[in-house]
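After this line comes chain A, so read on.
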Amino acid sequence: MTKNVLNYSYYPGCSLHASAKEYDESTQELFKILRIGLQEVPDWLCCGATPAHNVDELLSLSLCAKNLELSEQVEGDLAVACAACFSRLKTAQHKLEENPEKRKQVEYALDAPLTMDKPVKHLLEILAKDYGLEQLSSAMRKSLSGLKVACYYGCLLTRPADVPQLDCAEAPTIMERVIESMGAETVKWSHRLECCGANFTLSRPGVVLQLSNEILASAQRAGADCIMVACPLCHANLDIRQKDIEAASGTRYNLPVLYMTQLLALGAGVSAKKLGFDSMMVSPLPLLQEKGLV
Partner candidate 1 sequence: MHAEKLKHDFEPKIVAFVCTWCTYAGADLAGTSRMQYPPNVRVLKFPCTGRIDPVFILRAFQKGADGILVSGCHPGDCHYMAGNFHARRRFATFRKLLEFIGVDLERLQFSWVSAAEGGKWVEVVTELTERVRSMGPMAEFKELELEECWSGKLDTAELQEAYAAI
Partner candidate 2 sequence: MSRIGVFVCHCGENISRTVDVERVAEAARKISGVAYACDYKYMCSDPGQNLLKNAVSEQKLDGIVVAACSPRMHEKTFRKAAQSAGLNPYLCEMANIREHCSWVHEDKEEATAKATEIVTMLVERVKMNKKLQPITVPVTKRALVIGGGIAGIQAALDIADCGHHVVLVEREPSIGGHMAQLSETFPTLDCSQCIMTPKMVDVANHPNITLHTYSEVENVDGYIGNFQITIKKKARSVDMDKCTGCGICMAKCPQKKIPNAFDKNLGMRPAIYVPFPQAVPNTPVIDRENCTWFKTGKCGVCAKVCGPGAVDYSQEDQLIVEDVGAIVVATGFELYSIAEKPKGSMIKGYGEFGHGKIPDVIDGMTFERLASASGPTGGKILRPSDGKEPQSVVFLQCIGSRAREKGISYCSKICCMYTAKHTMLYHHKVHDGQAYVFFMDARTPGKGYDEFWRRSIEDENAVYIRGAVSRLYEKGDKIVVMGSDISLGIQVEIEADMVVLATAVQPRTGAELLAQKLGISYDKYNFYSEAHAKLRPVECATAGVYLAGACQGPKDIPDTVSQASAAAAKVMTLFAKDELEREPIVAKVDDKRCVACFYCKKVCPYGAVEEKEIRDRQGNLVKVVAYVNPGVCGGCGTCQATCPSKSVELDGYTDEQIMAQIEAL
């Protein structure tokens, strides 16, 4: 058993164990083949996502602080896949570091002192900075060349500017650099950072139909074959709702929406069967077969 190159504690979050199972599976497969250790944090809680911070800030901070404390039990920086979980955990860390009053309140709520030592990293940062783009390239077994990818960041990966600290807030390039190291071609398109409608998919779906339509239209205009995401909710809005969007706008898109780890794992040589392509509403299989990747 060869030793791991790097080791991380892992916070999958609720979506990755449910509607975004393929994001979790592909992440685990990718990291296994890259020999990066991922150990799930025991008994983790929901991060609270949008509902918590919208309703009660103390609840939101406490949930995240609890998760951060739980993660101290596992060695290695905390790896997070879901953009929303990432944003909530980083925000909590930021707020509790800056505001001693809030920190006291959370410690009271949890009835325990906070260490707040664990760096929280998104998978993109782990792959691009810790593992390294050159290493990633040398791990490529099946080049994704010929595949035109529109990298979709959404709202939370790089913003607000001082919280995630992942890349330049309004003009980031980290997703492009990561997928290009596997040979894919990325397109320059206008709606990389525009909102998909997020939680309105439950309360006001019309908003999602409008906003996500703009995103799909922009990707199509730019000549993309597929859209790459790092967020389960963005995926849901762009993939699950794509038929509704096509009906509402009268335009045919047929644009597969893939998680970044699905594409990266494919490039690293993981079998397509293990990457959950079947559970997606807009099947990527015809496209991948056409490009000789499956």
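Everything below uses one rule, namely that contacts are C-beta pairs under 8 Å (C-beta built on N, C-alpha and C of every residue); 3 or more make two chains touch, one makes a residue touch a chain; residues count from 1.
Keep in mind how these were chosen: all candidates are chains of the complex that A comes from, given by their letters.
Since we're looking at a predicted model, the values are computed, not measured.
Applying the touch definition to chain A and the options 1 or 2 in this complex singles out candidate 2. Contact residues on chain A toward candidate 2 in their complex (touch as defined above): 161, 168-172, 190-191, 193-194, 221.
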